[in-house]
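Every protein chain but one is kept in place in this view of the complex.
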Amino acid sequence: MANSILLTILEVILMPLVAFIVGLFMVLMMRKLAAKLQRRVGPPLFQPLYDIVKLYGKQTQISHGLIHDIGIIMAVGGYVAAEALLPVPGMDGIAAKGGLVTLAYLMMVPSLGLALGVGQCANPNGSIGISRALTAMLAYDIPFIIVIFGVAYHFGSTNLVSIIATQQAEGIAGWGISEMPILAIAGLFALHASLGKQPFEIYIAPAEIATGPMVEMGGKFLGGLFVMQTFQLYTASVLYVSLFLGGGENWVTFLIKCFAVLAIPVLIAYLFPRYRTEDLIRLVWKWPVMLALLGVAFVMN
Amino acid sequence: MSMLDTLLLISLLTVLLTGLGQRVTFIGWIATLLLTAQLLTLLLMGKLGYGGEIIDASFGFSILGQPLNWRYDALSWFFALITIGSALAGSAFAAGAWGDQYRKEGGNPGLLQFSIALNVLAMLLLLGSGDLLSLFIGWELVSWASLLLMVIAGGRASEFGMRYIVYATAGAMAVLAGLAIIFQLTGSFAYDDLAAVAPALNTLQIVTLTLLFFFGFGIKMGLLPFHLWQADAYAETPGPGTAFLGAISSRMGLYAILVVIIQLIGLVRLIEIEIPYSFLSLRDLLMWVAAISIIIPTFIALRQSDARRLLAWHGIGQGGYMLIGLLVLDPYGSAGGLMHVFNHATYQAALFLSVSAVIYRTRTSDLNRLGGLVTRMPLSFLVMLIGIIGLAGIPPMNGFVSKWLVYRSLIIEGMPLLFVASVIGTLGTILSVYKLIHNTFLGQLRLEHEHIREVPLSMTIPMLVLSAIVFITGFMPGLVLDWVGSAQVALGMPQLAHTLGGVESTQGSLDMIWVCSVLFGGFAVGALLFYSGNKAKRVHQLDNYAGGHFLTADVRYHYSDNFYAGLMHHIGSWYRGSFLWLESSLISVVSSLSGGAQLLYNSFHPALYLLMAITLSLYFFIG
Partner (left out) sequence: MKSTDLDRIEVNPKTMPKRTNPLANVFDDLVRFCRSRSMFMLHYCTGCGAIELPPAMTSRFDMERLGIQPMVTPRQADILLITGYVSIKTLKRVILTYEQMGSPKYVIGICSCTVNGGMYWQSYATAKKLDEYMPVDLYIAGCMPRPEAVIEGLQQLMDKIKNDQANSWKQYYENYDYYLGNQQKLFGNNWQTPTDVIGEAEIYRLMGPQTLGEHTKILQQVQKPMEPLEMKL
């Protein structure tokens, strides 16, 4: 008993660490792919790490108050906690104690923290950014949640560990993507929208609202957001892999799948400009939701 | 004398003392003290919450040969706990500095305490009703008592109160009609007789009874399309009154629905009844009413620019979760629904109190006239933060647990659209509660609010206690799930097997102790990272990026109005006020009907109509 608790605690510590390292490479991949699409060389291997170290190493920085600080802490901490709910090869963490729905809602904690921090900055650009981010969340979470329903209903469980185990037991034919291809497409769409990359980057919109939530963030505050981004990319892709691609049998296939899943939206993203908020809602509430509902209809029959 | 007698006596004493001591300056504290005594008495009856024996009142009446009696089971105890708890929070909040200021402004805090005490007594009677007749009496008492609380502020509040009483009377008529039918069928008002007869009733009778009671009790819950009265009526009540009303008042409707429709008539019958030309059963229809009652009020709340109205609209929306959970009829859903009653009461009371604290200092709850108060009222901010996390149903607060149970049952029972509807409600809630906290506490602090201070201790303590409950029952939901489990048994539903941290199941479990611990561990890591950087200098809010522009204090740049402009650009046209239109057309239909009837009555033979009415009613009661 005590042994298993210790083991769980060890896993809970290790999982975010792994997530951070993998996330750094995901950021790198994203920037490299963008560079390749634009026929550039792109950043060097450790660029994401340089950025974070530099930002945390800033000597002077400003804070707009305690909530500004706490917001960043929540933004990073919420994701650190969310990683413990995402099973990876060899480590389940507390995935069995939370499950899909918990994970989906736990992932809102960092967004809420960020929103609070930005609110205290008293910068209208930031507030507009948050209002857009929440609007975007309302848009993409609806198809996302339908997809989650479909998967959980199909596997008869909200427990990620058992969902992954069921998929792996049957091989590729048992993967979510082979059994629920329509849901998988809708899920990929929602995943793309949730990343906040073009054409869905309404809440960053540098030319319009000066990077929205990040407007007053400098030094370790921005550094925290960079760390959060690594976790965000990791969480999104691992969640997708766990739902549709059978999770990870071992680390090699697991990482290949994760990076491949992430590469698809990234490759699409840098070919597009930005939607307006209402167009984003219209688009996301139309196609992915329709696909997801269709997928659920197939799953339930 | 049983414990129940003691409880009701103390409650009566509270009403009498607060009623008589209107001029006494410390009447608030007396009321608080007596409510505490009620709470303690209730806690002495605590065995009920853990599957104890039903406690009967030793008194009883008999009207027209029909016995009236009162008793408390686990369900009543659970609801009574919430009632007295929220009344105590409101009363304590109003007792100190808040009451003094209210008196200075011409209000009568004694009257407020009296109406809260009266409401508590009425609710305790309703919750203890042992037969349909006492249920109806309690129901009417609650209706009129809450009217008193609604119209205290006078002015527009009386208008809204009148609107409420029209709805409430219509509901009461429906309930009365339902009771008349039941009496015809069973010849008594006893619960057992109805429960015994229920399986033998034919479809038409079941449908009629269900619809009548659902309509009658649903009005109190603000179920669609009868939701229009509630937000206005609740929001106009002075501060702590809103907290009490918002926390528990509408749940009386849920209690009555639970007792009559779910416990006595039985959900199984409702599932069997198919609605012609649709895929829905009668139960599904009711669930869809609940689902729409989640979505529409939540999105109406999103449009409000008054903090109290925003919260009051959410109160209606959250009622839908409770009903939807209870109607699923599996242990998870019903536990979630019942638990949400408790959770909702705690965070909603905390939120209303926090808004009242803001009004106490700034004299306004207009979300476009506030901002930046976090530096001035940090404790109220903390309370509101905990409250909105609970309301939005995000871990680690208690609102998450009850919603999780509801979601889970909807997933496992395979109800995708209802599940999506309830999640849409949650997402809309997140949007609007962020607007609430952002426009009130975050952003630019206005010049005129520079010198505001935190509210006094007499107000912060009730708020903080409530938020502590919100967190603790989120951290260890098993505490509440014990009571919920007993209430489920009392309702004749399957009991949810639970642990202290949540639920263990092969189909997906929840252990909030682990989830919360890991979450706070994550925060600790985040803090470690954050404080590993060099220190940050705190700056004035005007030291801000504005594209090189120099900001000044006299320019208001807080982004508050039309907060979700992009969203409203898209869905704004969906707010057509269809329900207002429905309400006004109903009013005009009723008024033209009554006008016609009056014309008929005046111009023809009044005596004949009187005779007809008497004959009909005689037939109705005797035949």
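Just so it is clear, A and B label the chains in written order, and each chain counts residues from 1 on its own.
The rule we apply is simple: contacts are C-beta pairs under 8 Å (C-beta built on N, C-alpha and C of every residue); 3 or more make two chains touch, one makes a residue touch a chain.
Since the structure is predicted, the reported quantities are computational estimates derived from the model, not experimental observations.
Displayed chains that the missing chain touches over the full complex: A, B (touch as defined at the top). Check B:97, B:513, B:527 or B:542 against the missing chain and you find that the one touching it is B:542. Screening B:372, B:416 or B:501 for touch with the missing chain picks out B:372. In the full complex, the hidden chain is touched by chain B at residues 372, 374-376, 378-379, 445, 453-454, 534-535, 537-545, 548-551. Mapped onto chain A, contacts with the missing chain fall at residues 31, 35, 38-44, 46-47, 49-51, 53-54, 57-62, 64-66, 206, 210-211, 214-219, 221-222.
What we mean here is this: only the chains that are shown with their structure count from here on.
Look at where the CA atoms of chain A average out and do the same for chain B: the two points lie 35 Å apart.
Within the complex, the chain B residues that touch chain A are 371-372, 374-375, 378, 381, 385, 389, 392-395, 400, 404, 407-408, 411-412, 414, 416, 419-420, 423-424, 427-428, 430-431, 434-435, 437-438, 441-445, 501, 506-511, 514-515, 518-527, 529-530, 532-534, 536-539, 541, 543-547, 557-559, 563-567, 569-571.
The touching residues of chain A, when paired with chain B in their complex, are 12, 16, 56-67, 69, 72-82, 84-85, 94, 96-102, 105-106, 108-109, 112, 115-116, 119-125, 127-128, 130-132, 134-135, 137-138, 141-142, 145-146, 149-150, 152-153, 156-159, 162, 202, 210, 215-216, 219-221, 223-224, 227, 276-278, 281-282, 293, 296, 300.
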